[in-house]
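Of the protein chains in this complex, one is absent; all others appear in place.
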Amino acid sequence: MPSNKLHRAKVLLHRPAGRGYYRLVLLAPGLAAAAAPGHFVMLRVSANLDPLLARPFGISSVIAKRSIELYYRVAGRGTTLLTAVEPGRTLDLLGPLGNGFPVPDRAATPLLVAGGSGFPPLLYFSSRYGKQARLFVGSRDKECLPPAAVMKDLRSRTKAVHYATEDGSRGACGFVTDTLAAYLARPAAGESPVIYACGPNAMLASVSRLAAEHSIPCYVSLEERMACGLGVCMGCSVSMKSGGYKRVCKEGPVFDSREIDWGGKTILQVGR
Amino acid sequence: MPSNKLHRAKVLLHRPAGRGYYRLVLLAPGLAAAAAPGHFVMLRVSANLDPLLARPFGISSVIAKRSIELYYRVAGRGTTLLTAVEPGRTLDLLGPLGNGFPVPDRAATPLLVAGGSGFPPLLYFSSRYGKQARLFVGSRDKECLPPAAVMKDLRSRTKAVHYATEDGSRGACGFVTDTLAAYLARPAAGESPVIYACGPNAMLASVSRLAAEHSIPCYVSLEERMACGLGVCMGCSVSMKSGGYKRVCKEGPVFDSREIDWGGKTILQVGR
Amino acid sequence: MPSKKKTKPDLSVDFAGIRLKNPVLTASGTFGYGEEFADIIDLNRLGGVIVKGISLKPITGNPPPRIWETPSGMLNAIGLENPGVDVFLRDKLPFLRNYDIAVLVNIFGYCLEDYVGVAERLDGVPGVSGLEVNISCPNVKAGGIVFGTDLKAAFELLSAVRKATRLPVIAKLSPNVTDITAFARTARDAGCDGLSLINTLLGMAIDIRSRRPRLANCTGGLSGPAIRPVAVRMVWQAAKAVDLPLIGMGGIMTHEDALEFILAGASAVAVGTANFVNPRATLDIIGGMEAFLVQEGIGSVRELVGKVCVA
Partner (left out) sequence: MPSKKKTKPDLSVDFAGIRLKNPVLTASGTFGYGEEFADIIDLNRLGGVIVKGISLKPITGNPPPRIWETPSGMLNAIGLENPGVDVFLRDKLPFLRNYDIAVLVNIFGYCLEDYVGVAERLDGVPGVSGLEVNISCPNVKAGGIVFGTDLKAAFELLSAVRKATRLPVIAKLSPNVTDITAFARTARDAGCDGLSLINTLLGMAIDIRSRRPRLANCTGGLSGPAIRPVAVRMVWQAAKAVDLPLIGMGGIMTHEDALEFILAGASAVAVGTANFVNPRATLDIIGGMEAFLVQEGIGSVRELVGKVCVA
């Protein structure tokens, strides 16, 4: 029989995590066993026909090899509905999906760049490869940073955290790309940086430009609207520099930033 | 300003009541104050767009002049969804709707005939006019009778309860119309019976025939699919003997049984 | 000196010569003649009411069951039950005249003469702001031809109604056609002052146990949010094709839905099935629209009509 990606997962824990996020822990041993950093899941948020489609969420952690953890921000109808799900209920879940982040070279220094609600896959990444990594995290103001518990984990797992807020309420005043640029201008001695970025597309485009300027490898995790998450609907395609399209759910969500046609239209007009 | 029929009602109590029913108590002072036996409400069971329409339920009781009680049977998608609603939540509610039962004459003996899940409006009726009344209740077997707590109330409020079950597991063996026929053949001395019936259409048609044979007044509470509950969509119409249609939600749900064109097609093909 | 105070945005619209205080109307057949809703909402706050379809003679309608719920929508086959134009004028219109709102009378008939008859009866009647001519009900047939799906029949009918009244004439188009723009142009050529679209999509549902259609009439009209994408597309197409003002409808539940239609090219919108689901829907939409305009710093809703950017 086929290796099954379809799971009925029991909700083990579900509660507000602060700063507008919810933390959701789902029992799904098969999925947990196969999940790598950068993978995502498609979660059905309703048992009825509206909203119809499942929602994509990055895996932020695997717990005790049997459960996965998600962090989500309430963004619209689907996530609002999700907040009402009580522990003990089961949810339909598809995953792990996508290609995941490439494993960093032992000698490399991963620079994790998280903007907006892009931290979940990087949180998972940090649990595996955090010791060698630096985190660059940015948001509008300090209230929009990832939840405090997440920041604590990220701080303890990585060698350094570089904050940036647009209003200067935490760390440097400006964009996360400014602190990243400052670092890249004078990297710490002996570090050979590789960028792993997840966040809004405008940020990813800037990060990608910086990486190109400094000729360092850069992997970006993209978002696009999804229907199937499986690579069959061709709905989540993004433009490639080489012409044509690739599917975020299948060839992505992680791409070498040089592949992406950033010049095209906004890749995703978010939300409603 | 208009007398408002639209309420946001808080769920005070919601739990299984036995025999496949749920009991739902909603805080809605304006509605409770105006509700009379035979009135019903339209309840939205989803905040999303599927299922789309509100569901009609008869009022089974008014509690402390501020709340209303409903009893419902899980019949399909809408009622299944409803079972998950926790106390403390608010629900959109429209009512009281419909004409209600006519007030019985002091000298009359109301014969309450309840079949299937038709007891809720008669339960409310019994709290006002039960002392003079006899109850005829019927079902497939004793497990399909109204919930035990409801039966207890009905017994204590009425002068007599006549049971019928098709398998004879409780009371007479047969249909509720058989026990009713038996009573009508030899009514208790001094009683002048008036029928109030609620239940499946086949039962109501038989009851109506019996009433005609004995030339006694008979009021039936009908069910038909509803969209608005307000009398504007014309969706709930039933055929009248005089030709044309009347709206169950507006001119009904209670009709003089002689008005109804029972000969027409099944009035309601229930459920899925 | 320009004031910095946020001024109330202007929701008013002139629709084919009819002044509406805001662009939100109630769709025909979903609001009765207003009476039932007067208990629930303040009718004076509406842009206007499009009443349930009126014919020359009373019509009893179709046998039950008449409705069936579908995913995010519903089917109906009411069969245009109505008391006829005389009863409407005697018993229904006087009630609506108590309110300061536009009253559009939806009319229909089984043949051209029926339509003309109702139009004539309503001409010059105080309190009637305009006629919405339903050429799109799947149940109204004329010698096998459905007016709403035959260009020639539609032209003749609308021209005849046009001649029979001095009131603004708004043609209500059927979505069950290959090319909505052809019907839009035909209505314009017949002298109509505006268009309403869309009416319901023809649909069907079957009870697999009894093997019978869920509606006694077999087929019925699909309405509600399920059909909104089709309705927005048709309004957009019609707006590009003709220079008439449009009333957009089909699945509007929220002010965001209503604004979609306005951006697509509608000058006004009508709220139908939503009235059943949330009887305050019209007022919620008006409030939401006003808040949106304030938030976006837009002075008048008229600035948004047809402003979708399809670069």
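For clarity, chains are labelled A, B and C in written order, and residue numbers in each chain start from 1.
The definition used in the following text is that a contact is a pair of C-beta atoms (placed from the backbone, for glycine too) under 8 Å apart; a residue touches a chain by one contact, two chains touch by 3 or more.
Remember, predicted model here, so these are calculated numbers, not experimental data.
J.: List the shown chains that the missing chain touches in the full complex.
T.: A, B, C
J.: Quick one: which of C:I170, C:V242 or C:A264 touches the chain that's been left out?
T.: C:A264
J.: May I ask which residue of A:R225, A:K241 or A:R258 touches the chain that does not appear here?
T.: Counting the whole complex, the residue in contact with the absent chain is A:R225.
J.: Could you tell me which of C:I227, C:M249, C:V271 or C:I286 touches the chain that is not displayed?
T.: The one listed residue touching the chain not shown is C:I227.
J.: Can you list where subunit B touches the absent chain?
T.: Within subunit B, the residues that touch the unshown chain are 49-50, 272.
J.: Go through subunit A and note every residue touching the omitted chain.
T.: Interface with the chain not displayed, on the subunit A side: 1-6, 44, 49-54, 92, 94, 224-239, 243-245, 250, 264-265, 267-269, 272.
J.: Considering the whole complex, not just the chains shown, which residues of subunit C touch the missing one?
T.: Answer for subunit C: residues 70-73, 75, 149, 176-179, 201-206, 208-213, 218-219, 222, 224-230, 232-233, 236, 251, 256, 259-260, 263-264, 292, 296, 307-310 touch the chain left out.
Throughout what follows, only the chains that are shown with their structure count from here on.
J.: Of all the chains shown, whose C-alpha centre falls nearest the centre of every protein C-alpha atom combined?
T.: C
J.: Among all chains, whose Cα centre is located farthest from the one for subunit B?
T.: Greatest centre separation from subunit B goes to chain A.
J.: CA centre of subunit B versus CA centre of subunit C: separation in Å?
T.: Those two chain centres are 36 Å apart.
J.: Averaged over CA atoms, how far is the centre of subunit A from the centre of subunit C? Could you give it in whole Å?
T.: Chain centres of subunit A and subunit C, defined by C-alpha means, are spaced 46 Å apart.
J.: Whole-Å distance, subunit A centre to subunit B centre, using C-alpha means?
T.: 54
J.: Would you give the residues of subunit C that are in contact with at least 2 other chains, written as numbers and ranges?
T.: Each of 71-72, 225 in subunit C touches at least two other chains.
J.: Which residue numbers or ranges of subunit A touch two or more of the other chains?
T.: Touching at least two other chains: 49-50.
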